[in-house]
Structures are given as C-alpha cells and as structure tokens.
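Here it is, the structure, as structure tokens.
Apart from one protein chain that is not included, each protein chain of the complex appears where it belongs.
What follows is chain A.
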C-alpha cells in the first residue's frame, strides 16, 4: 500500500522533474540573462536530476511497473502512448545518474564560458527526451522523444563556438542525425502502411492477426520498415554502420557532453530498441510474415559493431577518440541483448544488456569526465600528453585505472560482471550464432585490454614528457569522477538486487 495515492500521470515524475528543472533554469536565465552564477545553475541542474533519480529509485523499489502488485502494475498513460514499467524506470535511473554526474562535472568545465544557463537547460532537456524514450510505447512518441533528445544534443556538441572541432562535430552529428531521422520516419510510415497501427502492442496484435490469416501481403513492406527502424536505432546507439558521427562529435564536443551522449543517450537508444523489438515485433510472427528472423540482423550488427569499434580504438593516438571508438565497441556488447532474444525468452541476455548499460553509465561517464579533467588542466590530447599524470593527481588517476580496467572487463569491477552475464546469457541461448557472438565478446574484450591498459600505463608508469607544476583540483570534476569510480566498485556487492530488477524488467517486457 502506498502511503499517498498519486494520480496516474505521476508515474512519469522522473521525466517531468527533468523538464521542470529545465524550465526553472530558463526562468533563472530570463530573470538574470548572461548570468554566470555557476553555483546556482549547476546546483539547480544537479538537484533536479538527483530528484529525478530519487523518485525513479523509489518507484522501482516500491513496485511501480511490477505486474501483480496491487494498485501498481505496469502503468499505461495516454491510451498506452507512454508506459511506465520496470524497464522504463531502470533506464530513467541510468539517464538521471549520468545527467547528475555531467552537471556536477560541468561546474568546473564550463567555468568562464558564455551560455551557462542555456548549457544546463539543454542538458536537462536532452535528458528529458531520453527519459521519455524510456517510456515511449508508440512509434510516434518514440520519434518525438528521440528528436527531443537529439536536437539539444546537436546544440550541446557545438556549444564551444570558438572551437572548429566542436562546430564540425556538431555539424556532422546534425547531418547524420537528420538523415537517420528521415530514414527512421520513413520506416515508421512503412510499418504504419503494413499494419495500420503506430502503438507497439497494437502492431503486435495486427501482425498476429495477419499471420493467423496466413496473409503475408505486406511482408516485404514490413521488413523494409523494420530495417529502416534498425537504422534509426543504430544512429542513436552509435552502432555500425551509422557510427561515423560518434568519434567526431565526441572528440569535438565538450568532454562532459561526450560523456553524456556516449552513456545516457546510448542507453536511451537501447531502451527503445528493446521495447520496439520485443513488444511490436514478436519474433515468431514477424519471422513468418517477412520470412526472416530479425534477431539475425542484430547478431550481425553486434559482431560487426564490437569488432569495428575495438579495432578502431586500438589504433588511436588521441585519448578522446579512443574512448569514442571503444564506446562504439560497447554498443556492440549491448546489442547482444537483442541478438539473444528467442521465441521462448531471452530475458537473461536482455537483462544482462541492461545491466551493462547501467555499469557503463558509471564507468564510461567517469572515463570521459577524466578527459574533461585533463582538458581543464590543459593537458594535450594524445596518450603521450597523459604520461605521468599520476604523479600529480594520484586519486583521479586511480579512478581512471578503475574505469579502464572495468571497461576492459577485469574482475572485480562492474564491467567484468555485466560482460560475464552477457557471456553466460549468450551461451545459454545455445544457438550457433549466439556462440559466435559470445566468442566475439571474449575476443574483443581481450583486445580491448590492450588499449585501455595503454592509458593506465601512460598515467601511472610512463615518465612525464613535460615537467608539470601542481595541478589544480577542481571540486566538481573530482567529486563526479570519484563518485563514478566508487560506484563502479560498490556495484559489486550491490549486484544482487540489480540483477533481480534487470532480469525481472526484461521478462515483463518480453511477456507483454
């Protein structure tokens, strides 16, 4: 029993709190334009995202979105256009965590920069879009939420107006984003043409009816639509072949924004892919209609994405680009969650992918925030420039070592666990394709250790190229980095409930 009876729309509170914070920031900006009161602006953003995080965590433990509990259950809003279930809340948590970390870190990073208020409100608006993506349950709301997340992101990447890289990255991101939006919208229209519905469960019902009639008249149209949808998700999650924007945008944009996009935006892209493909296109029925199992597409996408990402990362000399390509590789790992779906289930592997995205929210954000710290210090961009940083900043470099080894999947860190669960999940599916995927996961993880440990080696073992004076210790960046590192480690004892929630959430989505 809840202590207070809340109206149904209150289930969207995590997203609503984010948009409210953005509005508050706008109000602050209109009262005092050109304000550079960083404490107030960053503080508001942090408080808003933490409130969103708190509410989402409260909901998930209170049983919102869990079927079977009295009065709660999966909450459908606006005739099912939006849905709040455990998976939605899980990803709202990821988004809120990353938003909070990025806001804290931006306090120092954006020091002396114009457009302070705009920056934070754009971050919050993008976060709102991502949280809405987590709850979207219809192709229309999905598209709107994606655009809401994307448009502020374009602006954020190019917010360093005097920096050519930032502008170029933003432009590339915008052009490819617009292209993939168009492709996806076209895909949506094809699916609407084939089924006559936009809401995900209605599409599924229509497909079942069609397959029961033995009518596969629009199968080809449907298949093309699904392929175009996959293209849209591949853009949002920076998967091959729509990944070209990612290195440019991550490298050119402000480092906290790179953290934000590569962690939160990617997670949000995945939640949509998870929901669309599990709810709208049941494997058996869709396979019958279009003559091919769509998990095959994700098997190929997963293997290609992780391999391309890792090999490209291994050849980089620029730390930020290395992280950008490695984040493409990690998209490949998360794609296993979709590749491993079967007619009977797949909640283990999908739950594992969700966990990976949660852990990734800490370790990858932390890694990019370290880059932000290095940029704040004015250290260069290549591995050589990072040499010997541990002499001056052991705590931050220790945190960096944690992020790197966790990304590489070395025990006892969080990344090892989520990769292990992905591996076991993939093997337990048992098909040849999934064994191939599992093997690719192991090989790529082993390869990734090479370039991740290279950064650890640079900061800890190599001698510095230039003699540095004492480095400043910006409070916000340090706090965010240390917190992310602590969470990467502390997730370890706390993995029990995370596993339960993720697998439970995945099975609910799969069953619907």
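The criterion applied here is as follows: a residue touches a chain if its C-beta (ideal position, glycine included) is under 8 Å from a C-beta of that chain, and two chains touch if they have at least 3 such contacts; residues count from 1.
Following the convention adopted for this analysis, contacts and distances are computed from a predicted model.
Only one chain is not pictured, and the protein name UniProt records for it, out of "acetate--CoA ligase (ADP-forming)", "Acetolactate synthase", "NADH dehydrogenase subunit M" or "Amino acid ABC transporter permease", is "NADH dehydrogenase subunit M". For the chain missing from the display, the contacting residue among A:7, A:33, A:214 or A:496 is A:496, taking the whole complex into account.
Remark: the omitted chain is touched by one listed residue; of A:36, A:307 or A:428 this is A:428. Across A:241, A:291, A:378 or A:411, the residue that sits in touch with the chain not pictured is A:411. Although one chain is hidden here, its contacts on chain A can still be listed: residues 348, 352, 390-391, 394-395, 398, 401, 405, 410-412, 416, 421, 424-425, 427-428, 435, 442, 446, 449, 453, 457, 460-461, 492-493, 495-496, 499-500, 503.
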